[in-house]
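The structure follows.
A single protein chain has been omitted from the complex, and every remaining protein chain is retained in its original position.
Coming up: subunit A.
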Amino acid sequence: MKKEMKKFLAAALICAMSIGLLSGCAGKSDSGSGESADASKTQEEASAPEQTGSAAEQQAPEETQADDEGTIRVVTFFAGSDQWAPVYKEVIDDYMAAHPGVTIVDESQPTSGTQDLFRTKIQSDVAAKTPPDLMLYYNGEESKMPLDSELFVDLKPYMDADPQWSANLKEGAMEAGRSEDGMQYCIPYIGYFEGMFYNKELFDKYDLAEPTSWENIEACIDTFVENDIVPFATSLMKPSYMVEQLILAQVGAEGQKDYFDDSWAPALAAMKDLYDKGAFPADCMTMTEDDIRVLFADGKAAMMINGSWTVAGLKDNENMRMITMPALPGGKGGSDVALSGFGSGWYMSKEAAERDDVTLHFLKYMTSPEVMTRMIAVGGSSAITCDAPEGASPLEVSANEMLNTATKFVPACDSQVVREAWLNMTEPGIQYIATGQTSPEEILAQSRSLNEE
C-alpha cells in the first residue's frame, strides 16, 4: 500500500512538473512571437531610414512609438569635473522623461586630471568587441582604433536620409569627422579652442603691459617672480597645452603639420628658458592639471595656457582674459592663427544601428540645435547651427575676439600624431629638456621615430 502510494505521488509530481513546463513553454512562445514581431517591425524601420527622423517624429508620433523603447549604452567624457557633465546629465534626464520607454545607461568617464579613464574605457570596450551604442570619441589620428575595429557605422546615409536634421550640421565642422574615402565615421560635436588666459588684475597691479607680445611676457616674468606670483600656471607633468601653443607660436599653421620636425626645437627650448627663469610653479614637476587651474583661479598665477573647457570655471572673474599665444622671436605664429577645432564627435555602433532606431533618435536629439545651445552655454564652439547663448562674460568676449581675429584655424597636433610619440615629447620629455638632461633635438628625433613606426 505504502509503495503504491509512493508511486502515485511520484506520478502526480511528474505530471505537475510536465504541465508547469509546458505552460511555461507556451507562455514563452507567445511572448517570443511578440518580440519577433516587434523585432521585424524595427528591422523594417531600420532598413528604411528615410521614414524615420525628426520630421516623421513631428508628423506621426504614434509611428515612432516602437523606437521609443529600449536601452542605450552611451559613453562620453562628460563626467567627473568636466564642465559639461551637469548639463549633459540634465539633457539625458529630459530625454528619458520625454521618452519613458528609453533607458540611457550613461557610462561616461572623465578624461581630464591625472587619470584618463575615458580613453581606457573606450579602448577596452572596443577591444572586447562590446562597443557602446553611442560614444563621443576623438577623431583625427585617434579615429584609427574605432575605424579599424569595424564596429561603427558610416553615418552619411543617415544624414542623407534626414535632410531636416543634417541641414543643421555645419559642413565645415563635419569635415573633421570624415575619412579620406568620404565616410562620415563620426559627427563632430563641441569644438574646442586653446589659448593663453591671463589675469588682467595682476598685470594692472604691477603696472605691466598685457602679454600681447613675447617681449611683454619676458618683461613681466621677473616682476611676478619677485612678488611671489607664478608667471605661468603650468604643470611639466602635463604640459601639452603649453607645448602646442609654443609650437604654433614658433612655426605657424603650416609648420605645425611638419610633425616633430627640428623647426619645433626653439619652441621646446622656450620651455627650458621659462623654467630657468622661474616662470613655472616650484612644484611644476608633480602638479596635476587640476592643481594649475586652482592656482590660476586663486589669483596666484598670472597666465595659464589652456582651453575652452576651463572657461566655465573662470568666466565669473571679470579680470580674466584670453588671447592667442604671441609669436616667439622670429616665429611665424601670432594672433592670426588660432588653435581650434572639432576634435571629437559621435560614433554609432553597427549593433545599435541594426537593432533599432532608438540610438539614432537619441543621436538626433543630442545634435539638435536646442540641446547644442544648452551645451555651448557652458563652453566650447558648436558644430551645429544654433542660437548663441546670452549674457557673455568679459572672458568669453575676449575668447570670441581671439577666434574672430584669427584667419587660420588649426587643430591641436596631439590628436594628429601617434599618441606615444606625442607623450614621449611632452610627458616626461619636457621635464628632461627643462632640466637640461636632454636636448629638444634629441627628444624630437625620438618622437619622430615613434611617429613613423
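Going forward, a residue touches a chain if its C-beta (ideal position, glycine included) is under 8 Å from a C-beta of that chain, and two chains touch if they have at least 3 such contacts; residues count from 1.
Rule of thumb we're sticking to: contacts and distances are computed from a predicted model.
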item	value
Chain left out of the displayed complex - its UniProt protein name, from "Na+/H+ antiporter subunit E", "Sugar ABC transporter permease", "histidine kinase" or "C-type cytochrome domain-containing protein"	"Sugar ABC transporter permease"
Among A:D160, A:D204, A:D283 or A:D316, the residue in touch with the chain that has been omitted	A:D283
Residue, one of A:T71, A:T103 or A:T120, that touches the chain absent here	A:T120
Sole residue of A:A85, A:M145, A:V225 or A:A392 that reaches the chain not shown, by the stated touch rule	A:M145
Contact set of subunit A toward the excluded chain (per top definition)	114, 116, 119-120, 123-124, 126-127, 142, 144-145, 148-150, 236-237, 281-283, 285-287, 291, 295, 300, 418-420, 423-424, 427-428, 431-432, 435, 437, 453
